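Presented below is the structure to which this report refers.
Excluded from the complex is one protein chain; the other protein chains are retained at their positions.
Our next item is chain A:
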Amino acid sequence: MIPRWSRWLARGAQSPIHANYLIQLRLRDFWVIISRIALLILILGGWEWATRSGWLDPFLFGSPSKIVDLFWQMTSTGGLFRDIGITTFETIGGFILGTASGVALASLIWASPFLSRVLDPYLVVLNSMPKVALGPLFIVTIGAGYGSIIAMAIAITIIITTLVIHTAFQNVSPDYHRLARSFGASRRQLFTTIIFPACIPDMIAALKVNVGLAWVGVIVGEFLVAKEGLGYLIIYGFQVFNLNLVMLSLLIIALCATLMYIIVNALEKRLLRHRQLEN
C-alpha cells in the first residue's frame, strides 16, 4: 500500500534523492488542495450552521442550502440561464470592444505625434473621471437596453487601454526604429511589422484587466437599466428582501468572472508561446 503510494508520488524521478524531493513537493501540493477544500467546507458549513442556529439572521445573510434550492428552482423555470447569458454577453462584448477601440485609438495617436500631444490632457481628464457617472447620459442617448450597458463597459475600459497601449508603443526600443529606418521602412511599415506585434503581450495584459473592469461596468449598467441580467437580479433581490437571490447572483458573477479570466489566461499562453519572458 505505502510503497505504491510513494511510487506514484515519485513518478518521473531520475534518482533516489530526486524521488525524495518529488515526494515532498507533491505531498505539499496535495495538502494545499485538501486545505483549500476544507476551508470552503468550513465557510459554507459555518454559514449554514450560523443561520440555522440563529447566530446570523437568515433574512439578512441567506443560507447556502436556500441558495442551492433557489438555484434549482430558477434553473427549472429557465429564467436564470437567460440572465446569466445576457450579462455574460454584455461583458464579453464590453471588454472586447473596449480593448479593441482602446488599441485602435492608441494606434491613431501613435500615427500622429502631434495629435498625441494635443489629446494628452483630454485623455488624462477622461481617465481620472469616474466613468460610471456617464451612465445616465448613455441611457438618455442610447436608450435603456443592452446598448447602454455595453457602452458603460466600453467607457470604463477604453481610456485606460489607450493610455497603457500607447505607452507600450512608445516603449519599444529605439534600436528597432533605427533598424527599420535603416532598411528604408516607412513609419507605417515600422508600426505594422514591429511596433504593433511587439506590443501584443501588452494588449493581452490589458484584456485581462479589462475583463474585471467590464464586469463593473456591466453590473452598474444593469443596476441603472434594471430590466434583466445578473445585476438586475441583485437590485431586484434587494428590493424584495430576497437576500438568497442577491447571494446567488454574486456567486454566479464570481464564477463567470473567474472562468473568463482563466480563458483569457489560456489565450495568453497560447499566443505568447514563442516569446521570451524578459523584455
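Please note the rule applied: a residue touches a chain if its C-beta (ideal position, glycine included) is under 8 Å from a C-beta of that chain, and two chains touch if they have at least 3 such contacts; residues count from 1.
By our rule, contacts and distances are computed from a predicted model.
Selecting from "NitT/TauT family transport system ATP-binding protein", "Sarcosine oxidase subunit alpha family protein", "protein-glutamate methylesterase" or "Zn-dependent hydrolase", the unshown chain of this assembly corresponds to "NitT/TauT family transport system ATP-binding protein" (UniProt protein name). Across the entire complex, the residue among A:142, A:185 or A:235 in touch with the chain not shown is A:185. From the set A:132, A:200, A:216 or A:264, the residue in touch with the chain omitted from the display is A:200, counting the whole complex. Screening A:24, A:127 or A:173 against the full complex identifies A:173 as the residue touching the chain left out. Hidden from this view is one chain, which touches chain A at 173, 175-176, 178-185, 189, 193-194, 197-198, 200, 274-276.
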